[in-house]
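Note that this complex is displayed minus one protein chain, with the remaining chains in position.
For clarity, chains are labelled A, B and C in written order, and residue numbers in each chain start from 1.
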Amino acid sequence: MATNGDLNRKLRMALVGGGAGSFIGRVHATAAVLDNRAELVAGALSSDPERAKASAPDYDIKPDRAYGSVDELLSSEAALPEDKRIDFVSVATPNHTHFSIAKAALEAGFNVICDKPMTFDLEQAEELAQLVEKSGAVFALSHNYTGYPLIRQAREMIQSGELGEIQAFRSNYMQGWLRSRLEDDDQKQAAWRTDPAKSGAAGAFGDIGTHAYNLARYMTGLLPEEVSSHLKIFAPGRRLDDYGHAVIRLENGGLGTVTASQISHGRENDLFIEVDGTKGALQWRQEDPNQMMVRRNGQPHQVYTRDPNAPFTNASGAAACRLPAGHPEAFFEAFANVYRFAYDAMADRALGKTFEKTDTIYPNVADGVEGMYFIQQCVASSAENGAWLPLKHPLARK
Amino acid sequence: MATNGDLNRKLRMALVGGGAGSFIGRVHATAAVLDNRAELVAGALSSDPERAKASAPDYDIKPDRAYGSVDELLSSEAALPEDKRIDFVSVATPNHTHFSIAKAALEAGFNVICDKPMTFDLEQAEELAQLVEKSGAVFALSHNYTGYPLIRQAREMIQSGELGEIQAFRSNYMQGWLRSRLEDDDQKQAAWRTDPAKSGAAGAFGDIGTHAYNLARYMTGLLPEEVSSHLKIFAPGRRLDDYGHAVIRLENGGLGTVTASQISHGRENDLFIEVDGTKGALQWRQEDPNQMMVRRNGQPHQVYTRDPNAPFTNASGAAACRLPAGHPEAFFEAFANVYRFAYDAMADRALGKTFEKTDTIYPNVADGVEGMYFIQQCVASSAENGAWLPLKHPLARK
Amino acid sequence: MATNGDLNRKLRMALVGGGAGSFIGRVHATAAVLDNRAELVAGALSSDPERAKASAPDYDIKPDRAYGSVDELLSSEAALPEDKRIDFVSVATPNHTHFSIAKAALEAGFNVICDKPMTFDLEQAEELAQLVEKSGAVFALSHNYTGYPLIRQAREMIQSGELGEIQAFRSNYMQGWLRSRLEDDDQKQAAWRTDPAKSGAAGAFGDIGTHAYNLARYMTGLLPEEVSSHLKIFAPGRRLDDYGHAVIRLENGGLGTVTASQISHGRENDLFIEVDGTKGALQWRQEDPNQMMVRRNGQPHQVYTRDPNAPFTNASGAAACRLPAGHPEAFFEAFANVYRFAYDAMADRALGKTFEKTDTIYPNVADGVEGMYFIQQCVASSAENGAWLPLKHPLARK
Partner (left out) sequence: MATNGDLNRKLRMALVGGGAGSFIGRVHATAAVLDNRAELVAGALSSDPERAKASAPDYDIKPDRAYGSVDELLSSEAALPEDKRIDFVSVATPNHTHFSIAKAALEAGFNVICDKPMTFDLEQAEELAQLVEKSGAVFALSHNYTGYPLIRQAREMIQSGELGEIQAFRSNYMQGWLRSRLEDDDQKQAAWRTDPAKSGAAGAFGDIGTHAYNLARYMTGLLPEEVSSHLKIFAPGRRLDDYGHAVIRLENGGLGTVTASQISHGRENDLFIEVDGTKGALQWRQEDPNQMMVRRNGQPHQVYTRDPNAPFTNASGAAACRLPAGHPEAFFEAFANVYRFAYDAMADRALGKTFEKTDTIYPNVADGVEGMYFIQQCVASSAENGAWLPLKHPLARK
């Protein structure tokens, strides 16, 4: 099959963010080209025009397409002939800037891959959802953990009823790097994440709690009803939560919990989920992503490995693999799966075909809205002593 | 050192419960003799006198000391000469009978090792605490998981400040065996545990949630303040919770959670705890009890193994070991550690020496009271939609 | 069922060895009583008569049965009335003394449980085999790792053909405690093990290599043909091997390897075996003995847990369990399983019944002969630059 199918060419990408000191910008750049289906050709790599241009050689972006601002990027690219101009913009900047960048990119006609949490607050998120709909563009959200093949395997197993009715989940995201107040040492990653003006209403719960919640929603498809949350600040003097816990009543009568920590010594990026169904149970850990434990009473525990060719692997799981079993895939590949499946949609759009906008395999703008709602309601519940607050957003996808 | 020190003889044990079909009776009998420090000489092995006597050969209890009832056991043994008569009674019966048996044994002057949860309700527990105090007898509660060497190692590490201030714990006890309604099949273990008249106010939360809570309390020494709980019945028609979750506000400002399940497919006896301190974090799993993960930012993760001779093993950890490193110890040894350290106290008592009654290394009657309070408050909170209720009992030990 | 079945009484045990500083003596004493089926009533606990008697209170052995020598033990016990006299002798002394003690005990009419390696050399072993046969007594060898429930499960799975024909095994026993020359520090355990006069012709290969070899033989039932071996002394100045490797040609055309080390840093007691069959493969590790990995192409890896009640557990596996799934069993229980099944035979013998002598579930004198042959041939092969030497002994059981 040709690269990007009938489109038969690489897609052209612009990166916003990603200047020196950025972690996630480089991740986007790497994930985007992993399959040789896209080329990074333009960028506005920093909000500081000089630094933006100076960073371009890092990405082999030619000087004439190394822009000093997002506006310049968008207007210049829009003015290029169709066979040169970018296809999409990846937004890899701090949270408070996502909305305006994504909005402008959509309005300029480009597809968008946006970092999470999607916006600064729920209001922006809801507005963005409308903009996406109006634009007809592809919009994907980098809830990258949904891209792991075994997560997709799990999702299809659950959808198909293999595990029966899901009654409980426990989704946890444990880190330790903010145990001490790194933000005081001018550590760039820590600084904006602990600053309410840049990060939004929540700290750990916005940064990683949303991932844990999104993962549970993505895998199980269960709709929430109400949430009771308890956010804590354990590093004295910090302004945003660095530890939090939420109890979620599910629409079907089940119970879910979400725990997020950034103060647990030595925990690196320990996203870990357990799902209990009436016919079986699942367990998966992001730091060891090529296997998933499936348990059923009366049977040996079963270790499903990521194996695109195994009889036990379903279509969703296989489609997300690049390598045969035993050749481990990891973070980049999962991240790249958000891109890969969004590329399919982008190619279709470029060819004037219709494409799925709601029930996408990649996280979309509705998931972003849900994430912002989750943050808002958890912060509010915690402020009210764990009061039960509604959690089901009208845009939540089934 | 002689067996039981200056006492220089084995202690004499009576078992109540343990007739055919019993699981925990055999565990008590096995754990009690593991160190060759006691001998099982008498029993009232069933509430049915005939079955009680018929079961005696299973334990090599001589016919003349195989009693038809607890009353008969206690009065007959009390009448024996001091050098024949039992030293202690192990109570291994369903929950609703613990109180009356323990009470009678104490009043007859015997030491007691009692199964958990300690009584049927809090009122009984508080009364029993008074009885123990009045009796001067040794009373130990079989919260057996506290007997694992690495749990004791962890406890001393925390007490000594090695992990700094403890701010969070997550204690989980996951089982799957009650996924379906075994109680309908006349399965003895399932039947009494799911029957409010025998088990008490809680199901899973009483049976195993109390273990998870006790373990966290034992390891960390942290006092609770309030609890908000959510108990669920996932097997349709069951009368007691088979899944539950509690959020606990700690007196020091920290946050703890307890999760217990008996409906999670394939989970066998998965008691699992994580503890976060300002200087380090711990992780331990009962099903793999000979190692404990200790994490500290900036250091490789450290796997503490159960090694009585290692420089990194503290006195509490070493004292609880029977075997060198790599020769795994497990459930029986941990269970036997409740006995072993209670034997020290029993020997002291028999020799007329004083012995520690409050800050015992083994779980005691105060822990039993706390357990019953935990059950009561969790049940009540859950009934009130997760309302915050007090959890710190006046008898709670530091 | 009554204790020891129709015998309906505990068996009476004498311990030889086990004085202060002994590790394995205490293990025997503990394992022997674990099921409350035996009572330790007599001992010759040290070759030093005074120390022997002084150690008796440690085991609650009464002074009148605390003997100063093996001879005294055997003659005195033989003179006791039948309902007092010991049933069996456990030999827990350094290797070079096993033969004479076992011989004397057998000649005195007692059953014997003997430590491994069985004797000092092959000649003694072959003589002992004849003595056992002549005596009609029960003789068990403490190749304790054969007692693990999942090893017995594996053995039956292999025997029944579930894994097809076995073509390869890799059996490894890794320790690190003799990395430095502890023997120079007068460490008792190290001293005799590294002394050719007490340990025999091999060091690590005799002490633990034999366990690894025995385990592979026990599990697979495969007969060996030839061996090529390479023994090394890595601690300068040591007199016996502390590392070794053997390649074994199997009678059926397969290939096995045995590796043993006592100089691998931090390895505690890491006995680890892998078995490849045409229909499936097994993997088991002694330090995590309650699970076994079973793999078959095209299926998820299967984790067989030790679960006496599971449909996937066979009769041999279930019979070796004492606890339900998730309640880990470990070293003592496996050790006690050598005793437990030997007790069945002892009870039969005491009742005048016939009992299995050749194809015993517990390791027997033939296995001991094989072990000594393995040591002898490995030492010889290594001395001849890894020459292929025969390994199939005429007494080797199928």
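As a convention for this text, a residue touches a chain if its C-beta (ideal position, glycine included) is under 8 Å from a C-beta of that chain, and two chains touch if they have at least 3 such contacts.
Remember, predicted model here, so these are calculated numbers, not experimental data.
Novice: Out of C:T30, C:T146 or C:S264, point to the residue that touches the absent chain in the complete complex.
Specialist: If we include the chain that is not displayed, C:S264 is the one touching it.
Novice: Give the residue, chosen from C:W177, C:W284 or C:Y304, that touches the chain omitted from the document.
Specialist: Residue touching the chain left out of view: C:W177.
Novice: Which one touches the absent chain: B:F169, B:Y218 or B:Y304?
Specialist: From the options B:F169, B:Y218 or B:Y304, the contact with the absent chain belongs to B:Y304.
Novice: So one chain is hidden, and I want to know which residue out of A:G147, A:P289, A:G317 or A:G386 touches that hidden chain in the complete assembly.
Specialist: A:P289
Novice: Please give every residue of chain C in contact with the chain that is not shown.
Specialist: Touch with the absent chain occurs at residues 167-168, 170, 172, 176-177, 179-180, 228, 230, 232, 234, 243, 245, 247, 254-255, 257, 259, 261, 263-267, 274, 276-281, 295-297, 299, 301, 385-386, 388.
Novice: Taking the full complex into account, what residues of chain A touch the chain not shown?
Specialist: Residues of chain A in touch with the missing chain: 1-3, 8-10, 23, 26-27, 29-30, 33-37, 40, 57-60, 175, 267-270, 286-290, 305, 307, 322-333.
Novice: Given the full complex, what residues of chain B touch the hidden partner chain?
Specialist: Those residues of chain B that touch the unshown chain are 291, 294, 298-305, 310-312.
Operating definition for what follows: only the chains that are shown with their structure count from here on.
Novice: Using mean CA coordinates as chain centres, what's the gap between chain A and chain C in Å?
Specialist: 55
Novice: Once you find the CA centre of chain B and the CA centre of chain C, what distance in Å lies between them?
Specialist: 34
Novice: Hey, what residues on chain B touch two or more of the other chains?
Specialist: 267
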